[in-house]
Every structure is written in structure tokens, then in C-alpha cells.
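A short worksheet on the structure shown next.
As you look at this complex, bear in mind that one protein chain is not there, while each of the others sits in place.
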Amino acid sequence: MNETDQTGLSKFAGNVKGLANTFIGSVFRNGKPTSDKTRASAVFNNFFLHIQGVKTHINTLRPSYTLGLGLITFFLLVIVVASGVFLMVYYNPSVENAYQSVKNINQVVFAGKVSRNVHKWAGEGMIVFLFLHMARVFFTGSYKAGREFNWVVGIVLLVLTFALNLSGYLLPWDQLSYWALVIVANIMQSPKELTDSLGLTKYFDVGTYTGNLFLGGSIPTKESLNRVYLFHVMVLPMVIYVVVGLHFWRIRKDGGMTKPDLFNTKASDMGIMVQPKKSGGIFPTHKTYGLMELARGKTPAVDKDVENTVMSWPNLLIAELAVLMFTLAGTLIYSYYMDAPLKEFANPLIPENPAKAPWYFLGLQELLSYSAFMGGTGLPGLALLGLALIPYLDREQDNVGVWFTSKMGKRIALESMVISIIVIIAMLAFAVNFGWLRNWFPEIPQLVITFVNPGTIWVGFMMLWSLCTIRRTGSTRMGAMALFVMFLVSYLILTYFATDMRGPNWDFYWSKSQWPIH
Amino acid sequence: MYSRFYLSVLLISGLLVLAYLGFTAYDSFMPEWMSYQFEYRDYLTKNAKDDAAKKLARALPLEFTQVYLGEMNKVDRCTNCHMGVENPLMENTRLPYKKHSGNYLVNHPVDKFGCTVCHEGQGSATNTKEAHGKGHDTHWDTPILPLAYVQSSCAQCHDTNMLSKSGGDKVAKGEALFMEKGCKGCHKLKGVGGDLGKPLDKVGRQPIAYFTMKHIVGEHTVFNWLKQHFDDPRAIAPDSAMKVKLGEGEADLLTTYMLTLRPDEKPKSYRRINFNEPPVQNGETLYKSYCSACHGDGKKSLYDEVFKRTVPAIMNPSLLKVMDDTNLDKILKEGRTGTQMTAWKKTAAGLTDEQIKEIVTYMAANRPADRPEPFRLAEFKGDLSHGKEVYDLRCAVCHGTNGKGGEDMLGVSLRSKVVQKMIDPEVLAITVRDGRADTPMPAFGSDPFGMSKQDIADVVAYIKDFQSGGGK
Partner (left out) sequence: MKNETQDKEGGVSRRDFLALSAFATAILAGLGIMAGVFRFFKSDAKYEESRSFKIGKPENFPVGTATKLADKKIFVFSDDNGIFAISCVCTHLGCLVYETETGFQCPCHGSKFNMAGKVVGGPAPRGLPWFEITQDIDGSLVVDTAREVPAGTKNRYS
């Protein structure tokens, strides 16, 4: 009895002594990642890391290939979510208090202004980097070879990012957000223009429904603020987490990052890899050949890693940490110099002149000024559909993972860029100088304007040009290239045009500095 | 070899983040108000009378303070910098910790009233620029009120009677000016007043977007707009028809009064308004409030530079002689279509019948006892062509060829609807015969003109014929 008691107690004492080690050991089951085997298991046994491969291709690590754009976008999302939670602590989503609570965040809350600026700029940065990432994926042909659906997922992420940014824009309940809310509500109900001119509104009033869905009424009220807040902090974030997860998972399942078929390591690759000493140092290496690194390999060879891959731990993780820190530093520094705008308290009786949507929608607002339906629903819908269908309409599998595919690709991209710049500027200049159909034929039916306006003509031109390119080059990839370049250029130019050159009353001015101030 | 590239990126970015954190930490722990609190504490310590006071002063906590006004859903953080505002020791120091002037704070302790209740500005802000609402980028509709206008805030809770006696003389004087200068002749306030100008309700709290700020010198604020607009209306709003003749300093008083016109937004528990004594109104004050801006003292007709027409002398004895009370009453109530004369009846400009009667009685006091000799126009048959001859000879000089009046003419337009439709030919004839004393209109029926009754009847017929398009 006595003896067993003592043994039990000493066992217990031993357990207490080893508590720290056993606890840590139970959390990190692999021990220190000192060999390739333990490094591999460090990645795939870790919930947070296992979405990455155990081994990473050198091409993926090359900054000149991915430019880190997708990762930057993701880290911006992380920053946005974190800062958004902080803002929620002090933000009060009611018409009476929203504005003052935002002022409080700006004025007294510790680091409140920073949080708000970071939240704002990281959110808008997501749009910028999402477009850049999309361009990178497109120009390296990375939507091909099994990655078609992930491209579509990316388009969904684009839409979600737009929606998140927009809903956040409306929360401070100042003049900017109120009138942007009004404009967006009108964009939402733009299908009405089409149903009106077709005489269908009586039976099928989808425009009013979507407008009401968004506003909770016909004008922006506290009901609208509630809805927008709900969308912004709950519905859309939840959806975007799931879709981002899906996007990442598909990257892995679709075969990882694309890489050129003919891949050779370069001397400069040494700068992006960890090449540990055989012993000692903080990344010691001891080569073992575990099953996990042989499983996918075709030509295992001593002293040469499988198919130009290196261990993800620590190579990829260091790269990711560096990108995270880079993103954080960039956001913070940008936020230090640029304050998120906040204007006077919302006044439903005094419209901002010009009342503008947030900048990322200004391209649409320019099209909207020709036809509400086309600018608000028709053309953006068409553009998104077109983008989503690109991988299914261009199925050439050559030169995937090579920037611009080929020399011809570079030429086509450049050519399309020049052509689209010329055409779109010429068209805007025409519309500004001579007006549009209604200026010449005041009695013209709305339906004609809906379908014949600078926006539709531009889209028609893009499609035609793309088809011509396919015919000329005999390559669908080239056609897609032309279309995509033209899409990007028109988004850029329209956005710039509507931001700077459209002043009060949507009149044309050469620059913002010429706007008459009231 | 190491992953030099990524590690360098990590190192540089990390250092940038650290530097940034350092900067923010410094900014957050040394805000603008902190330096004022330091100075305040130093001052108190230096000027402490005895050791106990010195010890107390040294122990003064330097911390973030705020006055929360629950009933008004408002928080004022002004006392972070204006720390000595209730401290009599700070009488002769400098801003921001100087004591509040006067004895206003005795009845308005800061912890109950805060600061922005009277001074406006952005009480929730914690730096000077934002708190005082200076600069357009602070986007604030109620910038801090200049001391000249700050009394306007008193009227939110106090009535003019009380203010005129203690501490609110500018409001009282401004209101008196407002009533005297005839502002309500053109501007509606609480539903009463003319409609040539904009209604003035809540003008003191209107967002600046309501005002044309293009020509304002200095900050684009409502009070600057009001002041500069009183100084020279057409310099600020080129198409303004407003008339102001103000003496030295009166523009400031009127601006103060304008700024008192705010929505009733203060909680009842803060308000001390005695509604039992309505302001005294008699015919004279009513006349001043509603008529004097255009008609002046009413004794002489005036050529109005802004309206580009002659405003009749409505209190001229010879006019009153021909107009009986019923007539005046009707004109006051219905106004004169086609002119700036407003219809003052209850349903239009909002004066009650009693008030109109008061004004008529006041005007009628100037009426000579004798009635004019009747003209009996019906006994004469007007001859249009002779009437035209007489008109061109006698009347066209002032009233213009064909009676069109017009710019730079002394006389009113005789083609106007008023003359044509509303004036009885008999009255017209009497006016031609007897003239209007104290106005340029002479009595044509006597020397040196000596128009015969027939001449007068002819010219009246000629003038009345304008209505049917004659005389062109």
C-alpha cells in the first residue's frame, strides 16, 4: 500500500516535472524541424501550414514570377480583418451615432486613426493588388492546365472584394458615404431602365427589388445602415473566408503554382533559398530520404532535390513572412501619410456635387452617365461573365507559366494596349465634345440609348478586335490576351477619367484643380 | 548561403514597422493637449501660495479629461487644454488655460454645460485645428464662434427679455435691429414675413452648403457669410435684392441675432425661456418690421436701385387722402401682383387681420382730416388723342413715353397691372389734379400747369387705355 502510494506519487511528481515538455510535445508533435523528414511533417502536420506543399518549386519562390501579388492581397485581407475588428469595438452602427463614433475613432481612440486608415487603405489596396494578381495570373497563362475553375473562384473573390469595400464605404454616414449610398442604390435598381423601356416593369420589377434589398426602403435610412453593416461585418466576410480557403485549396489540388516546362535554376536563385550548412546554424540540414519526398518525384537523385523543389520549411515560410511584413510596412506607411476621408455629417437635402461613387466604381459611373442599365448591370455583368469564361474559351496549353506566352504575345499585348488607349480616349473625347444620341435626337427612345452608347460600342469593339486577333494569329490565347489588355486599360482610363476629369454636374474638366468651388 | 533576398525584405520591412510603431507611440503619448497640461501644472506650482497648495498642484494628474453631457448626447474634451477655465487663479494668464471671462460659469458650470453649448466648435476633438473647426478639411458645419457672435448661443435657452438685462445685450440689440430694419418685409420667420427673400428659420444652423461661399473673404463659415452679406449683399450674392443700411457695428449685432435662429435642439431641462411675455407689437413696430425696408418712412416715394422701380410713398398725406382704410386694408392683405408688394394676409405672408388693422391705423394717423374734393369723372368723356397730347407734354418726362416707366425714371410705370387694374380712375384723376405732396408728382390741376378737368379726364382715359393695348 505504502509502496504503491509512493510510486504513484513519484510518477505524479515526474509528470509535473516534465509538464512543460510533454505539453509542448503534444502541441508540436514533430520535435524540432532539423531534418527534411521533420521539416516535412512540420508542414503537413500543422493545421495552419498544411495547405502548403511540403516542397516548393523554385519557380514559385522567384519574386520575378509571382511578384508576391496574390499573397499580398491575402495579407491585406488579414490586415483588413484585424483592423476591422478594432474598428468594430468603437463603431456604433446607428444613424445618430455612427458619424460621432467614427469621429471618436479618429480623435481620441488610441491608434484609432491608424486603425481606420489601415482598414481603409488595406481594403482598397486589396482591389489594386487583386487586379495586379489577376493580371499576373493571366499573363503567365496560369488559368490553364486544370486551373480553370480556380480562375472563376478568383473572379468571385473580385466581386466579393468590391462588395466589401463598397459596404464599408457607406458606414461612417458622412456626406461622402450617404451620397455614394444613393448612387449605389440607383446602380442597384438600374435594371429598371431596361424593364421600363421594354414596358415590363409592371410585371417584373427586378430593379426596385434589388434597390430595396440593399436599402431596406426607397431612400437611405437607418434601415439601410443596418443592412450595409450586416453585410460588411458578417455576411460578406464569412463568404470571403470560405472562398479564399477554396481558392488556396484549389491551388494545391490543381498542381501548385504554374511553372515553365523548360525550367532551369539560375545563379540568382541562391538568393531566394535557404541552403543550410550541413550542421549548426539556425537552419541545419541533414539529408534523409523520406517517403513523402519520393512520392511525387520522377527522378530522385542524390544531392539534387526533386524536380527543382526545395523544402517549404523554411524556404516558403520565410518568403511568406517577408511578404507579410512588407505588406504591413507598406500599409502602415501609406496610412501614416494619407488619412481616410471623412466629410461632414450626412445631409439628405444637400447632394455632394459631384456625387461620386468610390473610385473603384467610377469607371462604371462614367458608363452609367450614358445608360444606367448598361453601366450598372449590363456591361459589368458582361465583363465579369467574359472574364470568367476566358479559361474555357482559350484552351491552348502551350507555354503555360511563361510571361506573355511568347514574343508574339508581348507584341499583341502592346498592340492592344495602344489601340485601346487611342480608341477609348477618342470615344470619350467624342462624347464630351458632341454629346450622345439624345443631344441630337431629343425624342429618341430610351431603349436605343440603352443599347447604343459609348459603353456598349466600346465593349463591341473589344469583342470584335479580339475575334480579329484570333483570326489573324490563329491562336485563342492571343485573342484572350487582346481582350484582357483592353479590359484592364479601359478600367484604368475610365476610372481616371471619371475621378479627375468629371467635375460638378458631371461636366468635363481637364483636371480636378479646375473644378469650380462653390 | 541564405535566403538573402527574403530575409532582407523581412528585415527592412520589420525595421520600418518598428520605426512606425515608435512614431505612433510618441504621437499617442505626447498629444498636443499634454504640453498645455504641463504648462498649467508648472504655473500652478510656481504660483502656489503655501506648501500645501504647492503639493496639491504637483499632484495634479495629467490625464485625458472629458465632460460628458448625457442629455445632449455630447462629449466635450475642451478642458484638456482649457484646464484653468474655472480657476480664479488663472485670471491673468494666457490662453488656453486662462479663466473664463465674466461670471458666466457661475450659473453654467462646465461639468453640466460643457463648452460647445455656447462656443460651438467640435468638442469631441482633441487638437486645436479640429476642435475649433478651422480649415476646410475639418469639414465641420459649426466652427467655433468668434467672441463677437458667441452671445447668439444664449438665445437657445434664454429669452430676449432676460438677455437684455444680463449678459446678452448683443442678442437683444440684434433682435431690435432686426425688427426695426424691416427684415421681415422680405424674409419669413416662423411663417410670418414677406417672400421676396429666403425664410430665415434655422439659418443659424444651416450647413455651409446652403450658402454661396464663392466671394467670401477668409474662412467659409456661416457667420462670415452673414457678416459680409450684411456689409455688402451684392458682393456676396450678385443677384441679391437685399437692402441694408446699417451703422457701425450693426452688422455684427444682426449676425449675432441671425445665429440665434437655430432649431430647438436643447433639452428642456437646460432651457430658461419665459414664454409668458410676448413682445409688444403696435402699429409702429409692425410697420417698421414689415414695411420700412422698402417704403422707408413712407413720406416720400423712393426710386429703388435694386428693384429698378419707384416705391410709392404710402404714408404721404395726399395719398392717404384718396385711399380710405378699406382700400389700404385690401392692398395690405392682397399685395400688388407684378410688384414686390407682398400679400400680407394670414394665408400668405402670415400677418393676422388684427395686425394688419394695427398697421392701417398707424398709417391712417397721418391722414388729413379733410377728404379730397371728388372729381366726378363720369361727367367727362375722355378723348384719347387729346389725352395722348397732354400725356406726352406733361407726364412722359417722369413716367416715360407710353407710360412704360422703366429704369432711371422718376415716376412709376403706368402700364403696370397695379395702375391698370387696381386703381380706380377717380383716384387717378384726383392724383393728377392734386399731385402728391413731398414727392416729385406735382398738382397738375393748379398753377403753373393749370390742366382743365377735361384735360385730366382725357389723360386718365389715355392712361387707362394702356390696359387694352392702346398708346403704343
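Going in written order, the chains are labelled A and B, and every chain counts its residues from 1.
Quick note on the criterion: a contact is a pair of C-beta atoms (placed from the backbone, for glycine too) under 8 Å apart; a residue touches a chain by one contact, two chains touch by 3 or more.
Keep in mind it's a predicted model, so treat the numbers as computed, not measured.
> Which is it among A:321, A:384 or A:457 that touches the chain not included here?
If we include the chain that is not displayed, A:321 is the one touching it.
> Based on the whole complex, identify which of B:14, B:233 or B:425 touches the chain you can't see.
Touching the chain that is not displayed is residue B:14.
> Of the residues in chain B, which ones touch the absent chain?
Residues in contact with the chain left out: 2, 4, 7-8, 10-11, 14-15, 17-18, 21, 24-25, 28, 64-68, 70, 75, 87-88, 106, 109, 111.
> Where does chain A touch the missing chain, residue by residue?
31-32, 34-35, 86, 89-90, 104, 108-112, 115, 277, 279-284, 286, 321-322, 325, 328
Definition applied: only the chains that are shown with their structure count from here on.
> Report the inter-centroid distance (CA atoms only) between chain A and chain B in whole Å.
So the centroids are 54 Å from each other.
> Quick check: in the complex, which residue numbers of chain B touch chain A?
1-7, 9-10, 12-14, 16-17, 20, 23-24, 28, 64, 73, 77, 122, 124-126, 130, 139-141, 207, 209-210, 212-214
> Under the definition above, what is the set of chain A residues touching chain B in their complex?
63, 96-97, 100, 103-104, 107-108, 110-111, 114, 174-175, 270-275, 283, 314-315, 318-319, 321-323, 325-326, 328-330, 332-333, 336, 342-345, 347, 350, 517-518
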